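Let me begin by handing over the structure; questions about it come next.
Moving on, here comes chain A:
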Amino acid sequence: MKTWRIGALLWLISILAWSAPGEITVAAASDLTFALTEIAHRFEQKTGNHVKLAFGSSGNFFAQIQNGASFDVFFSADVEYPRKLTVGGLAAAPTLWVYGTGRIVLWAPAGSSLDLKKMGMRALLDPSVQEIAIANPAHAPYGRAAVAALQSSRLYEQVRDKLVLGENISQAAQFVESGNAQLGILALSLALAPTLKDKGTYWEIPTDSYPPIEQAAVIPTAAPNQALARAFLDYVRTPEAQAILRQYGFQPPPGKR
Partner candidate 1 sequence: MTSGLTGDGEASAGKRALSAQIRRRFSGGFELAVELEAPAGITVLFGRSGSGKTTLLNCVAGLLAPDAGAICVGERVLFDAEHKLNVPVVRRRVGYVFQDLALFPHLTAEQNIAYGLGGLAVSQRRRRAQAMLEQFRIAQIAGRRPAELSGGERQRVALARSLVIEPHVLLLDEPLAALDLPTQSHLIADLRGWNREHSIPVLYVTHSQREAFALGERVVVLEEGKILAQGPPQEVLRAPHQETVAQLAGFENIFNAHVVSLHESHGTMTCRLENSTADLEVPLSQAVSGAPVRIAIHAGDILMAVECPHGLSARNVLAGRLMELEQRGPTVHARVDCGAIFRVRLTPGARESLALDVGRAVWLVIKTYSCQLLEREPQ
Partner candidate 2 sequence: MSWQALALSVKLAAVVSAVLCMIGLPIAYWIAYSRWRWKFLVESVVALPLVLPPTVLGFYLLVAMGPRSPLGRLWLRAFGHTLSFTFEGLVVASLIYSLPFTVQPFAAAFRSVDQQLVQASATLGVSRLRTFVRVIVPLSYAGIITGLVLSFAHTLGEFGVVLMVGGNIPGVTRTVSIDIYDQVQSLNYVAANQTALLLLAVSFLTLSVVYAVNRKVWAL
């Protein structure tokens, strides 16, 4: 007699669980901090589902996913890490999607005597510049782009000793924003972010001096909530979300409209 009561209870709970709001965990590169927070917020409002965001270095997330971390979506700052995941069978190739192109800028804190618009890359050679913050090129795509830009401008050898490496692009931004470094090569998306916008000046480094920073997202095969993950990615493709990306300095992916 008791068993049917328990059965009814379980059935009720499962119904509630099924109709309860879904939740996904999204791992994203630091440069997406502001753009993706806003996009996720809109998504939550629209669908009533919950999006947990984790920002950090792409290399870090890549290693974690390789070792079994259960993120639902991975927004990398490059295209290599997602590609490696699909090759290794840890993500489904069809889910790989280049969501935008990143740009790097030269950034100086407010109060700096350097006129970036006039000096451009030559600002890096100014004697007042003793530390230049970039993301660690060993594992951060924006760091690699920064080094590429320095090399193509033939400035790398001269400024090499002044380079200070941030664990990710956000830390590089923090170094220069706090004044500990006098200049930084940061992501455009960070320079446009509300927290940095009025704290300094930036100059867009010519895009022909570094390979394009294609940034891709992918859904790992170990994602706990595949359906919701796909729904989220679909939302990011919408013009509404794309506009937000644009607003934060992400250019449309080459060849895509």
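A word on the picks: all candidates are chains of the complex that A comes from, given by their letters.
Keep this in mind: a contact is a pair of C-beta atoms (placed from the backbone, for glycine too) under 8 Å apart; a residue touches a chain by one contact, two chains touch by 3 or more; residues count from 1.
Keep in mind it's a predicted model, so treat the numbers as computed, not measured.
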Touching partner of chain A in this complex, picked from 1 or 2: 2
Candidate 2 contact footprint on chain A (complex, rising order): 57, 59-60, 62-63, 130-131, 133, 136, 138-139, 163-167, 171, 174-175, 178-181
